[in-house]
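If you scroll down you'll find the structure; I have some questions about it.
For this depiction, one protein chain was excluded, whereas all remaining protein chains were kept in their positions.
For reference, chains read A and B in written order, and residue numbers begin at 1 within each chain.
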Amino acid sequence: MLAIEWPRGLTALMLPDTIHGPTSIFSPDGTPAHSVFGLSMLVLSITLCIFLIVAGLLFYALIRFRHRPTDINALQEPAQIYGSNQIELSWTVVPVLIVVMLFLATARVIYSTEHAPKPAASLDVTVIGHQFWWEYRYPKYGIVTANELHIPVSDRKNPTPTYLTMSSADTNHSFWIPRLAGKMDLIPNKVNTMWIDPSEAGLYLGQCAQYCGTQHAKMLQRVYADTPAEFAAWIAGQQKTAVQDASASEGQTIFQSNACISCHTVAGTVATGRFGPDLTHLASRDTLASGAVPNTPANIRAFVDDPAHFKPGALMPPMHLNEHDLDAVTLYLATLK
Amino acid sequence: MATQSPVNAILDETTSSSTHPSALQILHDWLTTADHKKIGLMYIGYALLFLVVGGFQAILMRIQLAIPNNHFVSPQAFNQLFTMHGTTMVFFVGMPVLFGFGNYLIPLMIGARDMAFPRLNAFSFWIAAFGGFLLYFSYLGAPGLSGAGSAPDVGWWAYAPLTARAFSPGHSTDYWTLAILISGIGSIGTAINIVATILCMRCPGMKLSRMPLLVWIYLVMAMMVFVTISPLTAAQIMLLLDRYLGSHFFDTQAGGSAVLWMHFFWVFGHPEVYVLILPTFAFANEIIPVFSRKAVFGYPAMVAATVAIGFISLSVWAHHMFTVGMGPGANTFFVLATMTISVPTGIKIFNWLATIWGGKIHFTSSMKFAIGFLFQFLVAGLTGIMLGSAPFDWQLSNSYFVVAHFHYVLVGAILFMLFSAFYYWYPKMTGRMLSEKLGTWHFWLFVIGFHLTFDLMHIPGILGMPRRIYTYEADRGWMMWNLLISCGAVIQTVATLIFVYNLIWSYFKGPVAGADPWDAWTLEWSTTSPPPSYNFAVIPGVSSRRPLWDLKHPEDPDSNYE
Partner (left out) sequence: MSEAVLIPHNSTEEWKLPSRGIVGMACLILAEAAIFIIFIVAYIFYIGKSLTGPTPHDVLSLPIFATVCLLSSSLTVHFAVNAVHVGKRTLSSLWLAATVLLGGIFLTTTALEWYHLIYRDGLTIRTNLFGTTFYSLVGLHATHVIVGLILLAFALLFSLRGDLTPKHSERLEVLSLYWHFVDAVWVVVFLVVYVLGR
């Protein structure tokens, strides 16, 4: 199987593991990724055959027809052949047939993916790209979250795919979870759609695949495919307003009296900004700064102090809080489960 | 310089050749020249200068990417590096070096004494050269009042709305736009010159059907320049209007469309790839036959395939946009167009194979690079088919697989064939042969470095690594590949330095070439090396595609078979 996955003859040098990374397109999970994978294998095997034949002929010719200075007629020019209509016709017609075949196979996958009927049980999520983070909105549940997308696992017999409606708030971005589907761009003033249906619970990684500005490299993506029970629990948790922990009220006051609230939302408080990620359930996420670092109080503190520490070019300015205020805000943010 | 025969000396207009000219005179001579050969050489020298600059940028990027979370360069600097690398290599290396060879060779091959418009030629060169220096002046001049950025950092295709004032304050993007606008004017000027020269300056007997394939292909390439560079020029004008007059072509806040820029850019961008690679097909069509000692196989088919590529390439641009949500109908159309272009391209590869078949192959450095070109172009074409299959491209587009694919074309095919052309025509241009020993080192080191870098570069793409990222996460499994890729880049650098050394050393110490060192068949080998400023003492006349073959083999001339 691996032989047709890698046509350059390097397969033998590679361990099978190396082609199956956490973001490998050759470890598909879900219908769109699988249909692309199947087509890839077909295209790879055909191109591999063409490669072997043509490269074989080339090397044969190079050895067979090399100039031999010791030959009797080494100084004589070889027979001059100017062309042959039959031969040339044949290597026009055969490629045409191959092209037709590849085209039909490709067109089938295009239509089966882009024109797939949408099951009633599907989940709708709106994805909005920002420099340099992801906003996820669940209109049916009234949930807004950032950077970590939770979706239900989809059963083959009873599919619950997730349909993504995508646009951008600023520059172009591209949504790419290689193991789930091909990529789709997020373009301002344009609405795109795609769908994913992971069949196994777990974490799927990816990252922005369209250059969008300075921090393009750290615009990472995490998609959590949850079991139905996990997903229901997650939804219930996200639908609540923010935790109001008395022990963190000082941090909350500082948070609300600074510029934080003009960009960030914390549901149930005066913070209603939309320019930056929604922080209502910040502490329920595994990572900070669009997947750049693990979500720990120390990292929250470092990020609030100077976002450029982890993400040079991030649009959030350094907040210039003193040490005491920083600690208080960190404490507050860490309580937002 | 060549000692000239009495007849030539009379014809020679430069009378100062008897005394040693001062450095100032030489400089003045080059700066004011309208001689197609000098302009051609200046184009080539200018391109080599930028090749070294662009290569240096590539090395810096490869050092940064060798290991994950590296801090060798800042994100801003890295974004500037890949923008400048791409822009430089396409506009200030690829275009000028191909125009340089065209300028030098076309009049010689069609038996003319100069281009149709010598002064337009000089103008085109100088304005294109100015564009290149303007782009690099951004490192000094761009900070401007708002203090943001220095060199452009929007990527070489500069997608809207990243180029809007809101996202790219300062002047760096303006330098990018203006540099490309200006060099585009130079390109159009040179293309006009090439077409007019080919159609109007051919020597007696040089019918269209007898032109060397190089000339034919340059004709098609120049025609393509009109319909590809112009859209880019128009788009750059729109971008300038947006940035300076506040118009809304690509302003998504006022209802403008980011996708429109993509269409305009790729209407230029994809045919541009063929503009760059057609001249290397042209070189292959001259070099492969000579070192196989056979006439090119299927001349009419080669011409037809070239013209077909020219036309089809105008309808494939949106295969760069399979992920922007064009819908299944448009995606399917561009899949078909893209795959169709592989047919004429395949014809070319097969015809070159048939040219070699039954020949007596001389493995000179030039031929070695030409064979490298053939092999790598085959692979690049096949990975191109993979990318042309839209669903496969949904996964691969904007990944390192794409980077590997187009470097396979630009380095594996175009640069290899350019090296081949250097080994082949350097003797004509300077009168001295390049060292074959250094050439062998250059070839093998470059082949090893190239395959180490660009074969392996496909893999991180398959493993999900997007392009244009200044660093990557350690847990993705990309590190080993990136480290090896960076090692290959170092080997290629060493090989290129050997080549540059060879160019300089051979100019002074290389064996004297003579008029026709390769026992070749086209008209440029009928005059001295280097040719006098008037090219031919007597305007030649031809009666077949290989006039020197006819002359050398009067018993069996080509004209019997055409």
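In this text, contacts are C-beta pairs under 8 Å (C-beta built on N, C-alpha and C of every residue); 3 or more make two chains touch, one makes a residue touch a chain.
Remember, it's a predicted structure, so these values are computed and weren't measured experimentally.
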Note: the excluded chain touches shown chains B
Out of B:G186, B:P212 or B:G256, the sole contact with the unshown chain comes from B:G256
Contacting the left-out chain: of B:M429, B:I459 or B:L548, that is B:L548
Listed in rising order, the chain B residues that touch the chain left out are 2-3, 116-117, 188, 191-193, 195-196, 199-205, 222-223, 225-231, 233-235, 237-238, 241, 245-249, 254-257, 260, 264, 267, 431, 512, 514-516, 523, 526-529, 536-538, 540-543, 547-548, 550-551
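The rule is short, and it goes like this: only the chains that are shown with their structure count from here on.
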Whole-angstrom distance, CA centroid of chain A to CA centroid of chain B, is 33
Per the touch rule above, chain B residues touching chain A in the complex are 74-76, 79, 153, 155, 159, 161-162, 167, 252, 255-259, 292-295, 297-301, 323-325, 327-328, 331-332, 335-336, 339-340, 342-343, 346-347, 349-351, 353-354, 356-363, 371, 374-375, 378-379, 382-383, 385-386, 389-399, 455, 458-459, 462-473, 475-478, 480, 553, 556, 558, 561-562
So, in the complex, the side of chain A touching chain B is made of residues 7-8, 10, 18-19, 21-26, 33, 35-36, 39-40, 43-44, 47, 50-51, 54-55, 57-58, 61-62, 65-68, 74, 77-84, 87-88, 91-92, 95-96, 99, 102-103, 105-107, 109-111, 113-115, 131, 170-172, 174, 176, 178, 181-185, 187-190, 192-193, 205-218, 220, 312-313
